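In this view, the complex is presented without one of its protein chains, the others remaining in place.
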Amino acid sequence: MGNALQQEDTTKKNSTLLGADELVINMGPQHPSTHGVLRVKLKLDGERVRATECVIGYLHRGVEKIAEHRTYQQFAPYVDRMDYVAAVSNGLGYCETVEKLLSVEAPPRARVIRTILTELQRIASHLVWLGTHALDIGALTPLFYCFREREEILKIFEKYCGARLTTHAFRIGGLQYEAYDGFEKDVERFCKNFERRIQDYVDLLTGNSIWIGRTRNVGVLSAADCIALGASGPVLRASGVKWDLRKAQPYAAYEQYQFDIPTGTNGDTYDRYMVRMEEMRQSRLICLQAIEKIPEGPILGKVGKVLKPAAGEVYHSIEAPKGILGYYIVSDGTTQPYRVRIRPPSFVNLQALDKMVRGHLVADVVAIIGTLDIVLGEVDR
Amino acid sequence: MSPAHYLFLSLALFLIGAIGVITRRNVIVVLMSIELILNAVNINLVAFSRIFGDVSGQVFALFIIADAAAEAAVGLGIIIAFFRNRETVLADEMDLLKW
Amino acid sequence: MLDSITFYFFAGVAVLSAALMVTRHNAVHSAVLLVTTLLATAGIFLQLRAEFIFITQIILYVGGIMVLFIFVIMLVRLDVALHHIRFRLQRWVALFVALALGVEITVVFLFARRLPGQGLLIQEPAPADKLPPNTEELARSLFSSYLLPFEIASVLLLVAMVGAVVMAKKRIDQ
Partner (left out) sequence: MTLPPSLEAILTFLQNWWVEIVCGVVIVAVVPLIAGYVVLVERKLMADMQARLGPMRVGPHGLLQPIADALKLLIKEDLIPDNADKLIFWLAPVISMVAAMTSMGAIAFGPTFQVARDINIGILFVIGVSSLGLLGIILGGWASNSHYSIIGAIRSTAQLVSYETAAGLAIVGALLLAGTLRIRAIVDAQQQLGVWFIFLTPVAFFIYLVASIAETNRAPFDLPEAESELVAGYMTEYSGFRWALYFLGEYANMIVVGSVATTLFLGGWLRPFPNVHWLDWLDFLPPLIIAAVGVYCVYRAGKQPAEIQIWFMWAVALTCFAVAVIFAVPLFVTSLKFILPGLHGAFWFLLKVSGYIYLFMWLRFTLPRYRFDQLMHLGWYILIPLAIVNVLAIGVAMILESEFSWNRWFAALLTSLFTLGVAAFLVNLYDKRTAAASAPATAAARDPYAG
């Protein structure tokens, strides 16, 4: 960090702090608040940010190239490693895309259990976001409260499929494991006390004048900019655009449940905070509705051991916690996909960073990176 | 302590300050030497106020400190403004009036 | 006994650090040395039982003015800018002037044949413990007989503040 800074500095005519007209500061890749290995080059005028340039690729593992030499089932675990904070949603997206390719339908019991696990994963992902975002802005305590709740969810995942983070919970065509017998009780107990716990965060942050001071009117993104930049998820909804794939193009079992889509008004960091908090409450409602009636029946559809989908292509997208996660798979009739293209939400939302940061102070850059809720595993793939 | 001690001390400080003002090229060090001279004066004032038992010497020393603060603030303001335009802090390069 | 010890100690420190201050090349070093001189002078004020001036010196001079000096030195990145040399001619002129002043004063002492301040018509300075409380005494005289200069000093400070801000502000139109 900082070596690039030295070269730029010396070339400047006078690099004294007083006459510093253009100053380039390096944030990252080992910066405590860039959520992984993102390097942001900030062009500063005194304290104000004039322009930014994101340097990514530090976490590039070539997942899409690997997919061309794996069978459909073998590639499923790779998908969890992309957005490692919301692995279950990645798995759901991939499995549903391949099912669409095979034009196979997962049985109703599998679809309901998939919905419950995905909503739990959404809550866990938002908790990680809230904890680290508050920590960047200086509030030390919310992080530990959020991780305490997330621990409950990870316990449920562990009981269900043996893994906490990269779960590989789903199979193409349905589920591998039957819901363990205490499953409904655990989820219900979690949802019950999560109601009180959300109140802890609201008391700590929502009414806090310093929190409002640091987030209100910071990193404003208007609806038109959002759509132009292709931003999606809470970032889009906070700017007032009511667009959620769970309602627009229902998948899994979302059409059976009633929940509303929170939207903000002026698309600043505070609105994104409120939208994600509300989304956690909605996800909790979905889980409660889902566990009342989990239909009986098989958990795996009629899918053979060897998958040889007909040559063709398919695009399917789901609403991941960070935004729209799309899969475009081209099959050439063999057991291995010809091409797998993934549209990660964090990568697209990161493009909005430059527009949001201009004119703000360095302290705000940290808050804005936090509010975009990017995960570098997904950005670099 | 007899007045002579304080007089010699303030004389020494005054001389050092005067040398500083004259020899140094760097305007900031010149300003510091002026502060030193003001300090030497203060010592005398307070010393004689103690010897004569009349507190007006100390009151005057107070005014000198206030004035030194004002003078330092304006002086440094000028230096900053000058440095921003001419990139230099050296006394002998401040020859704006020379045509 | 205690008085003379403190006096010689603080006087020695003051003169030594003042001499060093003037000769240092690095501006920050001379600033730090000036801080030690100011603290030593404050010690002498304390020895003269002028506590209020002692604490004003510390708060205002060291806490205020020297912070300003170091601030400017940091902003202006002085020593990075260049390594200057003192002008040749100037140094000798200064030494000559100082010498002349020193000789002149010693000549006066010799002719007067007694130390300065001896002829003054003062009895013995008041002993230390019978001195009136310094702060109250100072305040009484400051706000009674010296009220006008006090007001003028506050106006002076206001003018200086405005001047400094106008001077140092970055021109908007630049």
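Lettered A, B and C in written order, each chain numbered from 1.
Here is the rule we use: a residue touches a chain if its C-beta (ideal position, glycine included) is under 8 Å from a C-beta of that chain, and two chains touch if they have at least 3 such contacts.
These numbers come from a predicted model, not from an experiment.
Asks: Quick one: which shown chains sit in contact with the chain that's not drawn?
Replies: Even though it is not drawn, that chain still touches A, C.
Asks: Looking at A:57, A:162, A:182 or A:213, which residue reaches the missing chain?
Replies: Considering all chains, including the one not shown, the answer is A:213.
Asks: One chain is left out of this view; which of A:319, A:364 or A:380 touches it in the full complex?
Replies: Considering all chains, including the one not shown, the answer is A:364.
Asks: For the chain that's not shown, point to the residue among C:13, C:28 or C:98 touching it.
Replies: C:28
Asks: From the list A:267, A:326 or A:344, pick the residue that touches the absent chain.
Replies: A:267
Asks: For chain A, which positions touch the chain that isn't shown here?
Replies: Chain A touches the chain not shown through residues 2, 5, 9, 17, 25, 32-33, 47, 134-141, 143-145, 148, 204-205, 208, 210-211, 213-214, 217, 220, 222-224, 227, 239-243, 263, 265-268, 361-364, 366.
Asks: Using the document's contact rule, name the residues of chain C that touch the chain not shown here.
Replies: Considering the whole complex, chain C reaches the absent chain at 1-2, 26, 28-29, 32, 35, 51-52, 54-55, 58-59, 62-63, 66-67, 70-71, 73-75, 133-135.
Methods note: only the chains that are shown with their structure count from here on.
Asks: Measuring between Cα centroids, which chain is at the maximum distance from chain C?
Replies: Between chain C and the rest, the longest centre separation is with A.
Asks: In whole angstrom, what separates the CA-based centres of chain A and chain C?
Replies: A distance of 63 Å separates the two centres.
Asks: What's the distance between the Cα centroids of chain B and chain C, rounded to whole Å?
Replies: Averaging C-alpha atoms per chain gives centres 7 Å apart.
Asks: Scan chain A for residues touching two or more other chains and write them down.
Replies: 18
Asks: Quick one: which residues in chain B touch 2 or more of the other chains?
Replies: Correct list: 80, 83-84, 87.
Asks: How about chain B: which of its residues touch chain C in the complex?
Replies: Within the complex, chain B contacts chain C at residues 1-7, 9, 11-13, 15-20, 22-26, 28-29, 31-33, 35-36, 39, 42-43, 46-47, 49-53, 55-56, 58-59, 61-63, 65-74, 76-81, 83-84, 87-90, 92.
Asks: In their shared complex, at which residues does chain C touch chain B?
Replies: 3-4, 7, 11, 14-15, 18-19, 21-22, 27, 30-31, 34, 37-38, 41, 44-45, 47-50, 52-53, 56-57, 60-61, 64-65, 68-69, 72-73, 75-76, 78, 81, 84-87, 90-91, 93-95, 97-98, 101-102, 105, 115-118, 120, 122, 125-126, 134, 137-138, 141-142, 145-146, 149, 153, 156-157, 159-161, 163-168, 170
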